[in-house]
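To start, the structure under review is shown below, and the notes come after it.
Complex shown without one protein chain; remaining protein chains in place.
What follows is chain A.
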């Protein structure tokens, strides 16, 4: 890369020369003829030198670069602006040529500028006019990130034919969009057009990139989807110790010992860290690619977005291939030759020895950035150059107008047609709706919505090794699923499947993680608790237990844990449903009910069903550390007289924080126990219902997985069958209505009236004649129609008779097929005859009626009515 090799002195010299020439160039730009004259005094040597260089350059440019060559593009359909240059464009090209010549003269070491490549019609066009700022009608494309993502998805990347040189052709964005293919220059031109349309201060950059970037090779990059969001650790605000905060109790442990301990711990930690680091380094070594021999020479094009507009706080690069943004200091960008937008073209005059890290993107600074056209809006990035600059600024503003009038040459409007993306193409995005990106240890596949019948739109496969052979986990994203499935996460190493749902699942499912769909195995179901009547948040299952978490219930239940015993073997062949596992223990926890005193508000309730015991733990009072407890033994015993003992004091063991009188009473305890008995029944029933619900959900899920129906918005007129049918029906109705109206407007008198001499008042006689003619004509038509039907009828009958004759004659020799054919013909013919007969009969019935109706109508016709009245 020449730019890198440039010596500092040389550059300084070049700059000095540039500065000298620049002073005059303001005028030169407008008068290119003079430029040539002025250049004449150059020595013969210099001229030869220049010529030689120029010829060298021309020879170096390869003929064809893109894969979709000119043959595949139908030039004839392209508009005129594509196929020729306007006067202004010609003028501009001359200016550009002279600029390019001066540049190569002044900076002989640098590669020639990428200024006016050929377009698809082999017409040279300035790169700036190839940019067509367009605001897309899709709200999704209003921001730079979605724009970049769209471009990178929509186009297929074609590598440059010669990776060391810019292409000879630069096609219009419309063509690129049409064929969905392009090199980095096509990508960035399209993206730049969209960003400028959306109001960003964006520029196309011609420069040098790393190998990975130029070849769109992401295999050494970590997939952005796999990067876990760094949990932002909220720095807990140190509350200043309050005035009366108590002092901590005196610490009586030895400080020396503590120190020793921490030292030891630190040592161990350091050791571990070192080991980790070594490991990492080793891994990095493995991953590190072979060094690229062409490092720094690979031509690449990307987009620069400057700060200022659209609230962009800091300038950044966008790589159009990957749609990623990079800081302007990123290592992937090794140098900049030039950059342009739709208004101007700037050449980088800064040294790129340290990649792009030292570049200053102050395009208004003529020392750093050499511009092609004077007077067009200069971008001032930094106004740091003291007050002097500020003063000049004012002058600039005043002078700007004058300068514009005098010397500036405006960039002509873009020759490119308006960029349009059809909604279908926008939705399909990737060519054929599918795209695969290979990342480091990951593969990302994308599909257009509705392309896959199960609604799959994205799949990320993560691998354990760099060669991508051992699958670690698979993440699948879905869209438009009727069961609201959003993401399916399969962890191959543990075999754990996690399904995530959007709100709206019929069972309010939110997350479902499981290893198998078999009931009574380990699984966790989370729910949208606000959509559920019972406020269930989460249900965890293992083979022996079921734990449920609730929120926002009116009975303050927050947790229920059920332990099951082994299923009792029944002799009858019952299914699992009718033979539920016996419940061993139910533990329920309740949140504090503020309306009850703490001593009466149960915090935990344990039903030890097999032991017939019930344990209660109450809430703790606000100023206490112990809580009341009560335990009931539910054994019903019989005393020695054979009477049932209802309640004895030892059936209820209680510990009370504040002993109370009424709770000592057996009656109270008996009532409490009766209540608990009922509640136990209820809890068991609920546990049983939960089990049933799990079965139901599992069944539903299986059904959904098999069916995977997709929802279609009612506004989606293309896919929604119902709305389509409806629309078509509506259209048909409209059409019929229209036909009927046309018929209604048919004027049965028109042909007869037309025979009369125009613009004369009709006499009665004439009116009568018109009427009679009309009627007779109609009669004739009816008769004709009857005749026609009759004729057809006769024809059919004759044919049938003929056929029958033929059949009877040849009956013996006929094959089975012929006979079948004959029979089918007969039946069809009979059908036709019957229909014709019916129609004839109907016609005979209706004809007089129709005739009368017409007569009636004619009597009432506004044009004839007055004569008729007189007549009647």
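Keep in mind that, in the parts below, contacts are C-beta pairs under 8 Å (C-beta built on N, C-alpha and C of every residue); 3 or more make two chains touch, one makes a residue touch a chain; residues count from 1.
Here is the rule we use: contacts and distances are computed from a predicted model.
Think of the chain that is not pictured: of "Monothiol glutaredoxin-S11", "Autophagy-related protein 101", "Dynein regulatory complex subunit 3" or "CAHM3 protein", UniProt labels it "Dynein regulatory complex subunit 3".
Although one chain is not drawn, the whole complex shows that of A:623, A:706 or A:743 it is A:623 that touches it. Checked against the hidden chain, the listed residues A:556, A:670 or A:752 yield one contact partner: A:670. Residues of chain A that touch the chain left out of the display are 242-247, 249, 620, 623-626, 646-647, 655, 657, 662, 665-667, 670-671, 674.
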